[in-house]
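Every protein chain of the complex appears in place save one, which is left out.
Letters A, B and C mark the chains as written, and numbering starts fresh at 1 in each.
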Amino acid sequence: MESILLSALVFSPLVGILVLAFMPNTEERLLKTVGLLATLLPLAFAIITYVGFTPGNVNIQFVEQYRWIDFQIKGLPNGGDFTINYDLGVNGLTVVLLLLTAIVSTLAAAASVWIKEHWKGYFMLFLLLEIGMLGVFASQNLLLFFIFFEITLIPTFFLIGKWGYIDKEKAAYSFLVYNGLGSAILLIVFIILYMKTGTMNYTGLSSFLHQPPEVLEQMYIGDEFRFGLLIALLVALGVKLPIVPLHTWMLKVHVQAPPSIVMIHSGILLKIGAYGVYQFGIGFFPEEFRQIAFWIALLGVINLLYGAFIAFVQVDFKRVLAYSSVSHMGIVLIGLASLNGAGMQGAMFQVVSHGLISALLFFLVGLIYERTGTSLITHLGGMAKVMPITAGFLLVGGLASLGLPGMSGFVSEFMAFLGLFKEMPVLAAVGTLGIILTAVYILRAVLGMTFGETKESLLQLKEPRFVEWLPALILTALIVLIGVYPAVLSDILQLTINAMMAGKGAVV
Amino acid sequence: MNPLIWIIPVLPLLSFVLLLLFGRRLKEASAHVGALLTLGSLVLSIVVLLNQWGGEPVKETLSWLTFGETTLSAGYLVNPLNALMLVIVSLVSFLVQVYSGGYMHDDDRFPIFFAYLGLFTFAMLGLVLSPNLLQLYVFWELVGVGSFLLIGYYFYKREARSAAKKAFIMTRIGDVGLFIGMILLFWQVGSFEFDEIFAAVEAGEISEGWITLTAILIFVGAIGKSGQFPLHTWLPDAMEGPTPVSALIHAATMVAAGVYLVAAMFPLFQASEAALTTVAVVGGFTAIFAATIGLAQADIKRVLAYSTVSQLGYMMLALGSSGYVAGVFHLTTHAFFKALLFLAAGSVIHAVHTQNIHEMGGLWKKMKWTAPLFLIGAMAISGVPGLSGFFSKDEILAATYADGRFGLFWIAVIAAFLTAFYMFRLFFLVFTGESRGIQEKVKESPVSMTFPMIVLGILALIGGLINTPFATYLSDFLAQNEALEIHHHETRWWIPVVATGVSLLGILMAWLVYVKKKVTRFSESAPDLHYILLNKYFIDETYDYSFVKGTRALSYFWYYIDRFVVEGLVGLVTGIVGWFSKIGSRFQNGQVQLYSSVAFAGMAILLLVVAWIGGYLT
Amino acid sequence: MSSVPLSVYLVLALILFCIGLFGALTKRNAVIVLISIELMLNAVNINLVAFAKYGINPGITGQIFSLFTITVAAAEAAVGLAILIALYRNRKTVNVDEMDIMKH
Partner (left out) sequence: MNGELIVFFILALVAIGSGILMLNLTKVVHMVIALVFTFLSIAGLYVMLSAEFLAFVQILIYSGAITIIMLFGIMLTRHSDRTESKIGVPRTVLVLGGIVAFFLVMFFQINDLSFGEQATVLHVDNTEKIGVELYSKFVIPFELTSVLLLVALVGAIVLAKRDDEEEAKDNE
């Protein structure tokens, strides 16, 4: 039963780090090639995991469990014996997220060709970041989650602060301070949970916390206490997600970080917040979550509209995308808050879909920035004439982002709203305004860049070569695949979500 | 029955993919690829239609998406209405592709154009074949994208860009209505499938209020797509696209999708009187409203565009008056004659390189094919007896009258008069009299362009015969659908007479004003009114100042909130922390005395606290 | 039997200690600071001697302890003054608030 597949997956980027460590710092091409190849290893493992995953089985699969830390505190009511295991495993949701992580990482590594200096350090940090992301999704206990979560923070900080644009240091600090505070709260919650329950394992915690309130009351876990924990969790993860008004750091990161890192950041790192809300918020405190679901949905709608409105007046395409991320994360919240099969699945689809779409869009931003040195919409009019393929991909990305049917964005948006309309129709109707606004700001930005008269400064541009837009093609293919035949995802997600909902006795 | 039905939409999709991938190499041949594949669809569609004649509806689905206990499916459904629409769509699409082969000949992005046409045709056929609302919505949006891409085909033109954007956003506003309506209906019925929805409606499982609400929301989608008031403004602007596109999308097929949607959901609408009234009133109002604007426009395509809006209003009016057959019938005939008119207009534009009718004139002799065909189209739309438009319009008037909405009936009659007037204004200004513009040698268009026009001309001539008061083929055919209750209303002899009278009167008026010049033009007799009409009742401006500027203002408001309030709060927090650090660092001045003072004060406080808590201070 | 109670000595020592502390913390002249510290030590000595007489275990030990204290205080005064002089030679000041080079 014990397989080391997940450990191999999570730590496989280490191979690349070790190889890079013994390479000279000056060989640009070689370093980039090795960096890219190193991401293929986790990709291969992720695919093996995905293929080997049995969708019909609700249990957590590929479990690895070893005793890790033992200690004793005398005089506690529950005996005071504590054990923390090294605990890895995947369910239907995380196996998808692992694959997404591996794919986006590989493509982001491909997008790293635009990195101009210190390639060795860049790729080592990059691979370290990948370990963190894979670990976050593969871990089955809070301590491991937290450790991997922190592993994602530090490399990201350096990657932004060293390889970003003009205001990179400020963005990096902003990132670190916000996320550091978030993870501090997270750690406090985790420790409290651990001290109260004596376990860090997700399943163990869920079953412990799903006991009747009277039983929990006797263990000094009263109603207010649980609400407090849940709200603390939401704040901590809300920074990551981000929930308005905790979003300002993300704008700076999206504008200042190098495109490859933003691909990762927007594609995967933000999703940790969504995953956390799902896994911890709903998983541990289903009843409490249900009681505050309206407020979460309200926050989701605010996110959706707020981001959309502001994106409408941005002049920098990167900022448009940053606010659009805020807006799209609102859909995740909406879906989660609806707490029914459709909504939850919509939220999870949105996690995957937005990961792919924003990766695509930021890849294109990188591609364009590399050629033109700008991402200001007003400086980029009429790009379709000189770079029709790039412009075409941009249009595809934009259409996907505004939820065009046939692409993944639609499925998630549709299901999230389908879920919300069942629970809170009025709020949902207000939220649909976001669908219109999304179309408005996306078209304004994308058409502003591609259509219209071609700016003179762009006239001598050349269309990128095939290998350069290959990542965009792959992402587009995935987006369309999910959009046309969502069952590829839903089949694997569904049982996990159903199990989650059954665990809390919700109406499916 | 026919396992190859799904091939019908796939062929144009294939054309899209092929042309997108290999278009650069195919160059000229791409027109042939596109047209041939569409011809395949057309042939298959005709086979399907013939099979439907007396046959049973066909429906096949497979699971598309599962959540919770619910499974959503995708598939295809063929019933009489769908089969008819299939033929109309693939026919017009085929003809337009043939026509475009000539019209777009000099364009260097030729293959892309045909790729887009393929995408659009695929989406439109998919829409028509949808067995459920969700799939319909999916293709509904894809159709919108096809339209958007084709309107913005001349991407380097600023107007094309804004027109494309406007078309997408305006229709999306309507789509959201459909979206909400669809979801609400789903939670009432538990399914998106048409047949299950109708079964639920019939069984009375849904309350009256819900039916009305969802039906009106779905109708909002139709308003957006079919350019009904108040979401009509995008359609005239969409004329920035190439003319064949206007013929295909903005006359014959896509804009008719709204009508099709109402027709396809007709049992739902029938269950609610309020919804039907809404449809009828919106349709009737749009019919006369757009017709009046059409009176004053100078751009040949815009006149046709407003005429399209007006005719679509007619169809809505028919459906709203329970005239299911009338609406579908007019949809069919309109597809023929309006496509014909657009193609003819395109032919004219192709020849004279202007769209302003005041710069044309005297083309009758120079364009031997185009001019008579345009005349046929104009007569058909005006309702000259014997032509297709006459029968369908007559049917609509009869349906409206039979439904007892006399106000709307007279509005429709006036609209018919206005239609005849502005169509012949157009005809006389373009084809008769003396040439007014600077026109070099005007040549008749090549065969690839005239051939489709001839086909459409024949259909416009005889298309009406499928449903005359004497031979009701169409209504019998449509009546095969059991979910529908089709009203047969007795024909009143005076309605055709009135209809003929007003249309002839309109033609006569136009002749008097523009040929004989006996009557002063109303731009001179009523300049204020003309000004208002020329500016389309200032609706664009109103929207611009209310919604567009409002959204922008709101956006800036939120943006500044974000910039100053949210970031200000963040700044405040960091500022406070920074302030504390500054104060703290002031204590780190290197003087031992200060350090010890602070340490001692701290110790004293601790001591006080401990003593206080320990109760030693009594 | 002595008629002066223990607490009076202790209060006196406390007052002297406070005076010394105040001087040590607020005076700028390093010499005065040193002297104030001596005063504080003296206050402590009073306590020790008082406890030697009135404490729980009265005995000679308290006095011996204060002897040590006095010795240490003397040593401290000597070293402190030496530091002061060295400092003065280098910086030409005996003001405590100018002695902050360790901050950097």
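Note that in this section a residue touches a chain if its C-beta (ideal position, glycine included) is under 8 Å from a C-beta of that chain, and two chains touch if they have at least 3 such contacts.
What you are looking at is a predicted structure, and each value in this text was computed from that prediction instead of being measured.
Put simply, the hidden chain is in touch with B, C once you look at the whole complex. Although one chain is not shown, part of subunit B still touches it, namely residues 594, 597-598, 600-601, 603-605, 607-608, 611, 616-618. The set of subunit C residues touching the chain not shown comprises 1-12, 14-16, 18-23, 25-29, 31-32, 34-36, 38-39, 42, 45-46, 49-50, 52-56, 58-61, 63-64, 66-68, 70-79, 81-86, 88-89, 92-94, 97.
Keep in mind that, in the parts below, only the chains that are shown with their structure count from here on.
Measuring from the average of all protein CA coordinates, the nearest chain centre is that of A. Annotation: 96 Å between the Cα-based centres of subunit B and subunit C. Per-chain CA centroids place subunit A at a distance of 37 Å from subunit B. Taking each chain's centre as the mean of its C-alpha atoms, subunit A lies 65 Å from subunit C. Across the assembly, subunit B contributes no residue in contact with two or more other chains.
Of all residues in subunit A, none touches two or more other chains. Residues of subunit B touching subunit A in their complex: 63-70, 134, 137-142, 145, 152, 155-156, 158, 160-161, 164-165, 168-169, 172-173, 175-176, 179-180, 183-184, 186-187, 551-552, 554-556, 558-559, 562, 566-567, 569-570. Residues of subunit B that touch subunit C in their complex: 588-593, 596-597, 600. Those residues of subunit C that touch subunit B in the complex are listed here as 21, 24-26, 33, 96-97, 99-104.
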